[in-house]
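Missing here is one protein chain; the remaining ones are kept as they sit in the complex.
Order of writing sets the chain letters: A, B and C. Residues in each chain are counted from 1.
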Amino acid sequence: MREITLSQAVNEALAEEMRRDPTTFIIGEDVAEAGTPFKILSGLVEEFGTGRVVDTPIGEPGFMGLAVGAAMTGTRPIVDLMFGDFIFLIMDQLCNQAAKTHYMSGGKLTAPLVLRTNLGATRRSGAQHSQSLHALVAHIPGLKVAMPSSAYEAKGLLKTAIRDNNPVVIFEDKLMYQDKAEVPEEEYLIPFGVANVKRAGSDITLVGTSSMVQVAEKAAEILAAEGISAEVIDPRTIVPLDMDTINESVRKTSRCIVIDEGHQSFGVTSEIAARIMEQSFYHLDGPVIRMGAMDVPIPFSPALEDITVPTPEGVAANARKLMAGEMFNG
Amino acid sequence: MREITLSQAVNEALAEEMRRDPTTFIIGEDVAEAGTPFKILSGLVEEFGTGRVVDTPIGEPGFMGLAVGAAMTGTRPIVDLMFGDFIFLIMDQLCNQAAKTHYMSGGKLTAPLVLRTNLGATRRSGAQHSQSLHALVAHIPGLKVAMPSSAYEAKGLLKTAIRDNNPVVIFEDKLMYQDKAEVPEEEYLIPFGVANVKRAGSDITLVGTSSMVQVAEKAAEILAAEGISAEVIDPRTIVPLDMDTINESVRKTSRCIVIDEGHQSFGVTSEIAARIMEQSFYHLDGPVIRMGAMDVPIPFSPALEDITVPTPEGVAANARKLMAGEMFNG
Amino acid sequence: MSDAKTNTEEYLRMYSQMVRIRTFEDNANQLYLSAKMPGLTHMYSGQEAVAVGICEALKKTDKITSTHRGHGHCVAKGANFKEMFCELLGKEEGYCRGKGGSMHIADQSNGNLGANAIVGGSMGIATGSAFTAKMLGKDDVTVCFFGDGATAQGILYEVMNMAALWNLPVIYACENNGYSEYTKTAEIAAGSITARAEAFGIEAFTVDGQDVLAVNELTEKLVARSRKGEGPFFIELMTYRYHGHHVGDINREYYRSKDEEKLWKTERDPITKFATWLTKEGIASDADLAAITAEISADAAAAVEYALAAKYPDISEVDQHVFVA
Partner (left out) sequence: MSDAKTNTEEYLRMYSQMVRIRTFEDNANQLYLSAKMPGLTHMYSGQEAVAVGICEALKKTDKITSTHRGHGHCVAKGANFKEMFCELLGKEEGYCRGKGGSMHIADQSNGNLGANAIVGGSMGIATGSAFTAKMLGKDDVTVCFFGDGATAQGILYEVMNMAALWNLPVIYACENNGYSEYTKTAEIAAGSITARAEAFGIEAFTVDGQDVLAVNELTEKLVARSRKGEGPFFIELMTYRYHGHHVGDINREYYRSKDEEKLWKTERDPITKFATWLTKEGIASDADLAAITAEISADAAAAVEYALAAKYPDISEVDQHVFVA
C-alpha cells in the first residue's frame, strides 16, 4: 500500500471532507497561503479559496468563539490551533461555550466543530510550545477527544471528527508530521470509541496514546527479545474511551502499563489506570503502572527535555519489574 | 471555641496577612465597596484602601496577567476570581505564565500570588456558574492547589497560601460560605501537603476533598450505625498531595472510596485512586472506588442538578458493597 | 420622537412587546421574592426600548446573542411566556427543557442563540453567526447584545477586528445601563466606548436607549446596510436597569442613589414615553393601551400558573444531550 506522511494524511482528510460538504471551512492563523508553519495545509486555499480557508489575526479566543457561533448556525468549522499550548487561551470558548451548548439548550442547539491542534515535546521549543494538554479537554463533558497515533489514524479519525455533530478536539503529535504510514487510497473512516490492538500479546498490556503507541511498540520489541509477550493497545479516542478492549486485554495479561505524553499527575494515565482498577481489579497481578511526562514545565535544554517523556527503555524496565513482581508494595 | 463562617474566616485571613505584609493586595471584580457578590471581603477596603483592594473591569485574563507581573516584581497579589468557572478565561496567564515563570527562568523569577476562587454545584446557577475545575489546575506543574473543607481550613490554608512563594490556587466551596466552624482566635497556619484524619476508623477509608469531606463524614455516620467503621481523610491540598497519610489509612482498612466534586473522568478521584493503587495495591481488598460529579454539564433544573454530585447515601451504598465484596468484577 | 416603523400595527406591536417584557420581569421578580424560583435572575426592566427597538428591525431568521440579563432579548425576538417561565423554573417544557435556566435561555426557533453567563461569552458566537451568513450567502444579520461592563473583555476587540476585516453582517449592541454589577461605568471603562469600535474601522453610533423609535430607526438603517455587506456596526445604547444587578441586590445605596433611580423611572421610562407619544399622535387611546397591558398581564399570570404546575424533566434526562446522538 502507498505510504504518506501524517501531514499529508491530514491534508487529504481535510480536502476530501471539504469537497464532500460545502459548509465546512478551515479557520486559523496562517492557514491559507502559508499552509500553517508546519505546511500541513498546503494546497487547500488554492482549491477552496480564502472564503473557506480563512487566515485570522492572532486572536485565538476570538476565532475559537467565532467558530462556535458559526457551528451553531449551520456551518462546520475546522479550527487550526497552531500549538496545543494555546489551548489555554481558548478554554472558555471551548469548554464553557462549545462543550455545553447542546446540553444547556436541552438538545436544541449544536456546535459541530473540530479543533485540530497538536502535542508533543522534544522539539526544543520551550515550555510554552511543548505541552500535551489533552487531559484538560477530556475532563470537560461535551467534548470528544481523538489522538491519532499514525498517518492512518490521523486521516480516519479526522474525517470522522468532521462528520461528528459534536465539538471534537484532535491532537496530532507535532513530532510525527513527517512520519509515514500505509494509508489506503480508498476512503475510510475510523469510528470513535474503538481501540486498536496494535500488537497481540499475552504477558502484559501496554496502553499508549498518540506517539506513545510507538513507544509501546518499541518496548514490546525489546520485551519480545527477552521472551515477554506484550499486547499493545491504542485507544485512538480518549473520549469516548473503549474500556471493553482494554479490559479484555488486561483480564488476559493481568498486567498493564499506561503510557501518555501529558503530565502524569491528574492526567490520562491516571484515568485509564483508575478505570482498569475499578473494572478489572480482581484480574490484576500487580498495580497498573502509569507513565506520563514528568510533572515539570518542559525544559528547553536538550539535556533535560529528553528525560521528561516516556521512552521504550523506560517502559520495558517497568514491564520487567511488573513481570517479576517487583512492584510489590506490601 | 468561637465559631465563625467560612466567609468570615477568609476575611480574617486576608486582613491578618495584609496587615502583616504591606506588599499584599487584593484584585478582582467588585472586591472593594461591594466586598464581592458573596460579601466575603466586606470591610477590607475600609481598612486597606482602594490602593490595596482593587476593583477591576471585567477582564479576567487582563487582571490575572497583571497579577503575574506584579508578583514577579515585588508585590504579592491575591486575585479574586468571582466564580471558579471563569478559570477557563485565565488559563493562559495562570498555566503558561505564572506556573512556568520560576522554572523557565532557571529559578531567577518567582510569581508569588494567590488565586482565590470557588467550586460547587447545587446552587441553581446553571452550567457556567457551578463547575468544580480544580483538577485542571492540579494537572499543571508549578501550581499548588488548596481545597479547604471548613472555615478552619479556609483560614489556615489561605494564610499559608499568601506566604508561599509560588502561585497557589485555592478553591472555596461557594455553598459553604455561611457554614460555621470552630476557628481559634490565635493565629495559626495549616501547612500544605499534610492531610487531616477527620475521623478515625478501621474498615474503610473515605478520602474527600472540600465539601465532600462533609459528605464523607455523613456517610461515616450512616455506616457507623450499621457497624462499619470508616476513616475520613481530608487531603487539604491536592498539590502537594499527602499520600503518606492516605496510604497508611488504606493499608489499615484495605478499602477506599475517593470523593470529589469535580467531574469524575480525568479528575481528582482518578489521580488519588491511581496513586493508591500504585503505592498500596497489595493491601487492597477491592478496587478503590471513585465518586466525582457526573460527567455532564451541570443542569439548571433542581430536579437534575441534585443528582449530579455525590451524596452521603451514595457513598454509604458504595461502602457497603465494598465491604460485602460486591465490587467483585472477576 | 423620530419615525421608524410607520404603521399603527407596528407601533402597537412595539408597545406591546415592551409591556410584555416589563410584565415578564415583574412576574419573574415575584417568583423570586416568593421563593418559587430556583437561583437568581437579572431583571431587564428599564431597558425594554433597546431590545424591542432592535429586534423589531430584525426578521425571524436574523440571529441575536444575549446575556445574563436576557429575558428582554428573548421576549423581543419572539419567545412565548409559557416556555420562558417553564425554563426559569427548571421545567421540562422550558425552552431548554429546564437545563439552561435564566442565564442560558435560548430560543432557537426565533433565532435567539442564547443568553450567556460568561460576560462577553457570546461575542464570538455572534460574530460566527454572521460569518455563517456571509459564507452561505444568506442575508441574515446578527445582533450581539452586551453590557457596558462587557466592553472590558478582550474578546470583543478580537472579534470586532475580524468582523471589520471581513465585513461581517453583525451589529454590536452595547447596552450602557451605567453599571457593571455594583460599579459605575466610568470606573471600569477608560476613554470612549464608541471610539474603541471606530478604531477598528467600525462605524459607531450612540442612541437614547429609552426611545424605542430612535433605536428602531437607527437599527433599521444599519440592518439594511448590513444586508448589503456594509457591516459591521456598533451601537451604544444609553439606558438604565431599574432593579438591582440581580433580584437579590436590594440595598443599592452604596453604589447608586435612590434619587437617580427615581429620575430614570419617572422621567425616562421607555414605556411611559412611548405611551405618551402614541396617544399624542392619536395612534392609540389610553384605553387601548390599558387593554393591551391587561391582556398581557392575564397571559403572564396564566403562563406562570402553568409553569408552576408543570413537571420537572425526568431524572433520566440528566445525561442526555451531553453529546448529540
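Methods note: a residue touches a chain if its C-beta (ideal position, glycine included) is under 8 Å from a C-beta of that chain, and two chains touch if they have at least 3 such contacts.
Being a predicted model, the structure only gives us computed values, none of them experimental.
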Contact set of the excluded chain (shown chains only): A, B, C
Sole residue of B:A9, B:A70, B:V114 or B:A219 that reaches the chain not shown, by the stated touch rule: B:A70
From B:L109, B:V197, B:A224 or B:I307, residue that would touch the chain that is not displayed: B:L109
Candidate in contact with the missing chain, chosen from A:L44, A:L94, A:A127 or A:A274: A:A127
Hidden partner interface residues of chain B, rising order: 23, 25, 51-52, 56-57, 59, 61-75, 77, 92-93, 96-97, 101-110, 112, 141-142, 144, 165-166
Interface with the unshown chain - residue positions in chain A: 29-30, 33-34, 37, 55-59, 61-62, 85-86, 89, 123-129, 294-297, 299-304, 307-308
Residues belonging to chain C that touch the chain removed from view: 152-158, 160-161, 164-165, 187-192, 195-196, 198-202
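Just so we're on the same page, only the chains that are shown with their structure count from here on.
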Distance-maximising chain from chain B - centres being C-alpha averages: C
Interchain centroid distance [CA atoms averaged], chain A/chain C, Å: 41
Centre-of-Cα separation between chain B and chain A, whole angstrom: 29
Multi-partner residues of chain C (at least 2 other chains): 96-100, 104, 116, 118, 121, 154, 322
Per-residue multi-chain contacts in chain A, two or more chains: 92, 96, 103-104, 141-142
